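The block underneath contains the structure these notes are about, expressed in structure tokens.
Complex shown without one protein chain; remaining protein chains in place.
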Amino acid sequence: MNAPQDPAPYLRDLLERFRELREGKVQSSLPGMDRTGPDTFAIAVATTDGQVWSAGDDRHPFSLQSISKPFLYGMALDQLGREAVHRKVAVEPTGEAFNSLTELEEDHLPYNPMINSGAIAISALLHHAAPRESQQRMMGMFGEYLGRAALVHDAVKGRELEGAHRNRAIAHLLRHFEVIGDDIDGAIRLYAWQCAVMLDTRELALMAATLANGGVQPVTGRCAIQRRHVRDVLTLMFTCGMYDTSGTWAYHVGLPAKSGVSGGVMAVVPGRMGLAVYSPRLDAHGHSVRGVEVFKAWAADWGLGVLGGGEHGDGSVHPVPDPAASAQAN
Amino acid sequence: MNAPQDPAPYLRDLLERFRELREGKVQSSLPGMDRTGPDTFAIAVATTDGQVWSAGDDRHPFSLQSISKPFLYGMALDQLGREAVHRKVAVEPTGEAFNSLTELEEDHLPYNPMINSGAIAISALLHHAAPRESQQRMMGMFGEYLGRAALVHDAVKGRELEGAHRNRAIAHLLRHFEVIGDDIDGAIRLYAWQCAVMLDTRELALMAATLANGGVQPVTGRCAIQRRHVRDVLTLMFTCGMYDTSGTWAYHVGLPAKSGVSGGVMAVVPGRMGLAVYSPRLDAHGHSVRGVEVFKAWAADWGLGVLGGGEHGDGSVHPVPDPAASAQAN
Amino acid sequence: MNAPQDPAPYLRDLLERFRELREGKVQSSLPGMDRTGPDTFAIAVATTDGQVWSAGDDRHPFSLQSISKPFLYGMALDQLGREAVHRKVAVEPTGEAFNSLTELEEDHLPYNPMINSGAIAISALLHHAAPRESQQRMMGMFGEYLGRAALVHDAVKGRELEGAHRNRAIAHLLRHFEVIGDDIDGAIRLYAWQCAVMLDTRELALMAATLANGGVQPVTGRCAIQRRHVRDVLTLMFTCGMYDTSGTWAYHVGLPAKSGVSGGVMAVVPGRMGLAVYSPRLDAHGHSVRGVEVFKAWAADWGLGVLGGGEHGDGSVHPVPDPAASAQAN
Partner (left out) sequence: MNAPQDPAPYLRDLLERFRELREGKVQSSLPGMDRTGPDTFAIAVATTDGQVWSAGDDRHPFSLQSISKPFLYGMALDQLGREAVHRKVAVEPTGEAFNSLTELEEDHLPYNPMINSGAIAISALLHHAAPRESQQRMMGMFGEYLGRAALVHDAVKGRELEGAHRNRAIAHLLRHFEVIGDDIDGAIRLYAWQCAVMLDTRELALMAATLANGGVQPVTGRCAIQRRHVRDVLTLMFTCGMYDTSGTWAYHVGLPAKSGVSGGVMAVVPGRMGLAVYSPRLDAHGHSVRGVEVFKAWAADWGLGVLGGGEHGDGSVHPVPDPAASAQAN
């Protein structure tokens, strides 16, 4: 089975297949989670031509949390350029997310922008570049992806700020190694804001579809990230987006993706669509339990995967298009 | 610039651009290396329709070494199935190739099939499945990729066997954790054979092109690996093929690849072609110095990369094809 | 309370106080353990003037296991000298006994002679120095400590040899780093023999008392180790003898000690006595559960501890004697 013309029935079917999966624990320290049922469940797909289908609790709001990381990374590439960014953050997956408190490579750079240390370094870079308006610029960036004004959940942001001792530890280490500058508070504040941006599952699919569409938001037609930086964001999502299970995700799903502890997971099918699942029960790695299982089935059923068609698929090898041809296609 | 109709002038140009790069050290412990000039240099490309272009010392023979790993992994998938293989070997990149002597995850499985521990586990699986004919079967498999009888360099194999104390250490640990069975010698012997398979740069490009072509050798038209397992091999090459620089390689080149300490590097452009470089001076990670630099330029110039068009490219996002369409295309 | 004139009642009292402690697991893979009740329990003390007191199952035989390590280390010092030994083995405690499969320092030397890697290196040194008679010499050394011919338990030795994959892994790594020579089998065999030497708790106290007595066996008056090497053995027992709980042991007990997985623990009170406990249930670190608790109470009650008098003691600081005076005292 490939992606159907009308995906709505398939999404409802996914919802049914995985509704009974009730393992995992909600991140109860997140404000508002007490009012979110642990079994809240939504699935959405948005195409690069701007159509959106969804099923379940698709208007239920949640905070971006770590799903914000690829977008901040893209914003840093746009504002500061590849070279300046990667002088401060490496691009290697870390095999040791659980043991490692510091998330730093041997040369003391953060492993990659998809983990906390890397995101803090990115936040410091962006804040340092525009100390007075870094928050406003960031909210503008998120607004372009969302196609509406971005909003932040005050209590989530506050909680992130007050309980940020692990992140402050990382920031001081980065300062110690001169990866970041003196304004640690500014960096931590920007980091807290990005985690607290609110959206629903349909909007998350649209954000992913914007990346699938070369940076152009499919509904508004406005540019959210420069076309030439999309590949870098997708590459880092592919190799590092699911923390220390990124290799397993690549093996089973094969799409650039990112998860957050609020329970959201998004994945990008380059050139075609953005996919999103929301379900707040998390596994030991901090990923939505249902999210991971839904994506495995989804990738297999629709034959997705940038290196070929899903695990139960037809085994087709996806040809990398000739750029000459693809330039037209795009 | 995209891939030209006649790539030969471009290959010669690459050779010129990187000829003066003379950093790195030849792995002088490999037999025969004393007779190989450290500046030997060859580049080749083979398309999925069976054309091969090359430049430089393109008939200079070298041993596969670690480039054999994805092929053995594919053979194990074909003979034993995904499930049996991955009960013994995980699919996660390791962030710590240099510190880690053991290359084992916390559950004591090898991190992935692209590092020594994983390849030893694969060898043990294959040897255990057919103790009397495992070598013969493996040589048959390599023969299908090469389009000719595979040959092994006796001295390279012998050297691998006699100096294999680190690999024997890994094998005993795997035995200790009951990942592999009792015939450690058999596994080590099979491992030594695979490292010693001889070929030249044109043939390496053809082996890569076989993977690009869904497992069908482009010249002979014979199947070297089942179509449905090619995606797994490419995925593991993408996430783990370049050891602890796999993330950097994905970022700069963006193609599934594998390198060996003899100096060869191959990369796969799915659906289109196989690329190979040979130059024996190695960097600190065990990759050909020129190989890495040539591939960075090559991917940028031809707009390659499974997640988009190379680092200086046009920034195009490669659409993942609709399987319905791609089924026809393939 | 200090050490009484007649310790027998105190030993019986210790037995009563800790008899009900039934936590921990017997190392059931050791041959013969099925015929040893998990609650077997013995305590003994031997003074440097050759008196021995004991209580409980004091004639119950068990194998030395890792308690053999300090004795082999002393034998290597006697036969090869400090310098030759410590070219191959370092003298640092390891903070990571559980994670570390390899037990090697960054320079690839074993951390110290009290862990498996170090003991294997010591065995290799001794075997290499006298390939034909290394076992005989070692049995002679143990005989001097025991005051009788040393005997080995065939099944324990055999089991050690057949199941020695972790040790063989370590040996191959040591060979890889050229810490040891080619005769890995000889080293592993000598290692297996030393673990299988049989004795009872009274004899273990006498072995400890021999170290307390400057190397002279208190009953036979014969020299088991050169006087000038005793301090090195005691120092390594103090800093490294209890694996990764050596610091905790030093804090609570404060005496040079060594434990083995058969359930024995010995400690040395320099110049005065050797202490031994046997009880086969082990904690997560591989120490006898009762052994550890008995020694904490014992050191406190008798005011032992080389740096002062036990944890509930009188807080006296033990003066390091003026060597002039101590030369007479000894």
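Chains here go by letter, A, B and C, matching the order in which they are written, and residues are numbered from 1 within each.
By definition in this document, a contact is a pair of C-beta atoms (placed from the backbone, for glycine too) under 8 Å apart; a residue touches a chain by one contact, two chains touch by 3 or more.
Just so we're clear, the structure is a prediction, and the values are computed from it rather than from any experiment.
Note on the chain not shown: across the whole complex it touches A, C. When the whole complex is considered, the residue among C:144, C:244 or C:293 that touches the unshown chain is C:244. Considering C:41, C:71, C:111 or C:193, the position touching the chain not shown turns out to be C:111 (whole complex). Seen across the whole complex, the unshown chain contacts chain C at 2-3, 82, 90-96, 111-112, 212-214, 226-232, 234-236, 238-240, 244-248, 250-251, 254, 256, 269-272, 302-309, 311, 313-324, 326-327, 329-330. Within the complete assembly, residues 101-102, 104, 165-166, 168-173, 175-176 of chain A touch the chain that is not shown.
The rule is short, and it goes like this: only the chains that are shown with their structure count from here on.
In terms of which chains touch, the assembly is arranged as an unbranched chain of neighbours. Of all the chains shown, the one with its CA centroid nearest the global CA centroid is B.
With centres set at the average Cα position, the gap from chain A to chain C is 55 Å. Each chain gets one centre point, the mean of its Cα atoms, and the points for chain A and chain B are 31 Å apart. Centre-to-centre spacing of chain B and chain C amounts to 49 Å, using the average Cα coordinate of each chain.
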